[in-house]
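Encoded as structure tokens, the structure appears first; notes follow it.
Of the protein chains in this complex, one is absent; all others appear in place.
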Amino acid sequence: MLENIDMLLVKEIISSVFILAGVAFMLIASIGLLRFPDFYIRMSAITKGATLGVGLILCGMGIYFNQPSMLLKVIAIISFTFITAPVAAHVIGRTAVQNRIPFWHKTNTTELQDYLKHTLLEEKVSPDEAADNNHHTPE
Amino acid sequence: MFHYTLMIAIAALSACLVMTAIRFAIGPTLPDRVTSFDLFVANVIGIIAIYAELTDNANYIDVAIILSLFGFLGSISFAYYLMKTSR
Partner (left out) sequence: MKTFLLHIIIAFVAAYQFFLHLQVLPYNATTASGVFFTVFFLLWPTSLLYHPSYFRKLPKAINLFFFFVKEVLLANLKIAYDIITPNYIMRPAFLALPLTLKDDVGITLLACMISLTPGSLSVDLREDKGVLYVHTLYVKNNELEQMKKFIKHGFERRIIELIT
């Protein structure tokens, strides 16, 4: 008798604690998306907060429904998000560096010169090759 | 009581959507917009999860699975397009 009532209440309380924590992380992440001064800071700080928030909300949902099929679907979504989020972040960040998106003025960019030297060498080589190809194809 | 908690959570996530849309509008460069698109998809997944809990209908979780798949595909294809056009 007492156990029945307790179980439902405990389930709802745990679930709402998880959901409120996840919503708080996502709210903080989107405030930060508006406030931060630089693309790289936003990128490295924000999207991961959103990933953790989604994970916490889905955990709360799995605890509330308490069915094994639901738990499997929730685990599938969480693992998929945690695998794909760093891949997308890596691709977007690399594109931004290659497009020379400017850094914040307080950023320490002493070791950026090394990287730019490498990519500049690559770019110097690749247009020559493209030009060679262009010269070769008409002949 | 539990009902009100979920309503508050949905309201907060809607505020998140509005803020993300503002960054999407004013973002100075194109990678900023791709990032805010990513956050947009995450917000919508959260809203769908909470709505499934609010209506006690377990079928909505399939929508969240498909949406997480397509969000990854969208941001990757935008970034690939950017990388191609920059050269």
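We call the chains A and B, going by the order they appear; numbering starts again at 1 in every chain.
Simple rule for what comes next: a contact is a pair of C-beta atoms (placed from the backbone, for glycine too) under 8 Å apart; a residue touches a chain by one contact, two chains touch by 3 or more.
Just so we're clear, the structure is a prediction, and the values are computed from it rather than from any experiment.
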item	value
Shown chains that the omitted chain touches within the full complex	A
Residues of chain A (touch criterion as defined above) contacting the omitted chain	25, 28, 31-32, 35-36, 38, 40-41, 43-45, 48-49, 51-52, 62-63, 65-68, 70-71, 82-83, 85-87, 89-90, 93-94, 97, 103-104, 106-112, 114-115, 118
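We take it that only the chains that are shown with their structure count from here on.
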item	value
Inter-chain centre distance, chain A versus chain B - centres from mean C-alpha coordinates, in Å	12
Interface residues, chain A side, partner chain B - complex	12, 15-16, 19-20, 22-23, 26-27, 29-31, 33-34, 39, 42-43, 46-47, 50-51, 53-54, 57-58, 60-61, 64-65, 67, 70, 73-74, 76-77, 80-81, 84, 87-88, 91-92, 94-96, 98-99, 101, 126
Residue ranges of chain B touching chain A (in the complex, touch as defined)	2, 5-6, 9, 12-13, 15-16, 19-20, 22-23, 29, 31-32, 34-36, 38-39, 42-43, 45-46, 49-50, 52-53, 58, 61-62, 64-65, 68-69, 72, 75-76, 79-80, 82-83, 86-87
